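Every protein chain but one is kept in place in this view of the complex.
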């Protein structure tokens, strides 16, 4: 019962096979091979417009270099208070943006409140050099706690950004899970809603190392090769990342995997709701489930072989916790099997 | 006839297979899996002492973060004038070391002259704050132009470092090729000769993405997790790098591949020496061969399907170039076949 | 009626005279003159121990380079939410610390709550590389809103720092005002209470440009010349900063000026308390006064020639604001005259 994280899973057999296939032969290095180019074309098809695709080694790199690309002296980027960029990247965004700052914005259940964002930006009057100045906004889709911004919500945030002339970045470490959840197209979830850059994650969804920064603006993209190389993020055998993405997109594998993960999460949620010993913190919208249960119940589940993390209660959760009750996180992935879910249900009681 | 670079080659079948094998199942992320630990143990066995191993995504990352780890304000690192860190890393070492500087040191055929190093360091008197101050030295083994420092030469440079209390880093993007060339042990080529850190490259020698910074000093190693994570270089599914290294070391595969590449380079060199239309710039010691030939000869070889780069003449090469003569680089790899070498010999005439 | 800021004031005649006196003659540059040395000795006498003194050009520089001196990869420094370092330095601390982060800590009336500090630090478990790690704490004395930490309060915060092995920095842009307010010695307010570094400000208290970072730890101090020079903060004619400090300390001028400013602030506060049209947000402890009044009252005062800033309400202020009421800030300085205070009283009514 491996529910610790979707990055505990391995790689989908088709992804692994693609690596084997491309292991033979020769090709130009540093992102210039035919395969690199072909996969960039696939990205453009998927996004229904020309996009510029830059492979990097980690989701943190994609996020931090997105910041680096738009950073200016004294710049501040706005993110949800519990965003990965703020909580889990060890200062990489600040470091790689030459000392930028991340300003936390509140909002219920992992999503920035647009009014709160507007207020936060408003604290930096133009040309008041002492405070610094806004340079960008980032939202996480799906969020850190398995919720998803609707297209309208993205559009509203993008509207705030447009009013302040700020680029909007999407941390899409779980892009596919959000996409399947919304049932929309990549174009709709991004540039048609006002998003300017996407950290497009494949690793959590069945690849072993496939992360890309997808940029829509050609001017921004023209600078990015230097941003990436200066950060030591240009793979020599880049085509092996391309090989993963090729298999990832082939016949909609990526959506299939994400759909499976979401479905498993939904089942886990159903079992939690059906249980007398646990309840949901909130209903999952992607592949993460957050039950509330007694600490001793959690301990017993762990004893029975369930890998589950205790989790911090998100700010603004309108939920009373009983004595000894804790919030837990379960993450489903492409690799989660029905029998794991059933085993969990049984163990939960 | 693919001699453009060893990073044009793909991955050895055993490396690819190891990725497939480990694609199944679950394991903790971020370098904490059993496989990660096991491979670290293998590194320790290979180096005959406890070592600390940090996977990163590129050789540039290993080099730049080695600098980052020892950087201090106003610090200067010394490297051969034609070192990869100076020539080919787009300022990543300077950027990731918070604005450090690389001071070029001359020396014939890709190797720093120890006296020149001593002089260069001597230009930074202790406590003369205006100039800055020395913080480290790096040497490239094998060098950018296929030559190799002898153990004595490494020891001499390490002696200079010790006198000035400077850590010595080895850029081992082609570590295995140098090791096989010297016929010594990893311990002898590194810490027993006074080396403190190694950028240990597997990518050019048959992996698709396997680079590690190997640190001998526990104090330096204790800080490095933060150095790496802050630079966005901590893989979530780190065990897939470990999987490559596991196969790499299994039954001496790494030495076998490097030995093969070196042997192919030696044969290429023999063919050049035997040719009326070309001669060697210098005798190769690892897997790179540098012939001198007429530009039109090079053009004809390319027409016949040879991937060969024209190369800049290294400083201090004591060799007269005729009209229209150019220096070329051929790189052999684990994947170079006897028939490619034979085809080249035939085309060369 | 100039109450806009203490940096709107000029320089005390004795300070100006000292610059004239030292304008003649020659002396070694870059902080090595006899006068520089002599002033360092005076600092040591004032602090009753050997201290290391580094002149810099601004208070922001002193603060940011204090951070730079203790920064480590992934490091987080803790400061009151409304600290100058967070609010008014345009990201200089983050930039000059190589991408560090400032973590806001709450607390009433401009002073960090020690429990809140403990909690904030506790969110960074040792060796959890994802979050980053604590590297230091800074407190502002006097605070941004004219309050002062008692010696006990400083000691309590220093105790938290010691438990977590974190250096404690004091932003002393208004050091003298706090010192006079507490009626203690510089030693008591700093190292005897557990402070490790002080941004020692003279500019707001009658100098025109005299800021120093005072370091107690010789090891930290040994590195600092490079930290400062790398940040372009080493004055060539450094002795003119020394000349200001010489006059500043002569016959207790600094304490006299600060005492005068505090006394003027106290009188302003008395007038506010006595007024029917205004009340104090809180009682001043140094040279800043924060009245609450109707916006139209403020407008009228400005019409009558009073330079007063409207001010943001500090978090945690337990005070109801009526319709159209605003918080204002008045700052007194060495140059504030009794008649200015009287004029204000009259205008206030």
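Structure notes:
Labels for the chains are A, B and C, by order of writing; each one numbers its residues from 1.
Note that contacts are C-beta pairs under 8 Å (C-beta built on N, C-alpha and C of every residue); 3 or more make two chains touch, one makes a residue touch a chain.
Values in this document were obtained by computation on a predicted structure and should not be read as measured data.
When the missing chain is restored to the complex, the residue among C:226, C:254 or C:282 that touches it is C:226.
Check B:1, B:83 or B:96 against the missing chain and you find that the one touching it is B:96. For chain C, the residues touching the absent chain in the complete assembly are 2, 4-5, 7-13, 15-17, 19-20, 22-30, 56-61, 64-65, 89-92, 95-96, 203-204, 208-209, 226, 229-237, 240, 307, 335.
Where chain A meets the missing chain, the touching residues are 30, 68, 72-74, 98-99, 127, 129-130, 132-133, 223, 225-227, 229-230, 234. Of the residues in chain B, those that touch the hidden partner chain are 73-76, 87-91, 94-102, 129-132.
By definition in this document, only the chains that are shown with their structure count from here on.
With centres computed as the average of Cα coordinates, no chain lies farther from chain B than C.
Per-chain Cα centroids separate chain B from chain C by 51 Å. With centres set at the average Cα position, the gap from chain A to chain C is 42 Å. Mean C-alpha positions place chain A and chain B at a centre distance of 34 Å. Residues of chain B in contact with two or more other chains: 30, 226, 229-230, 234.
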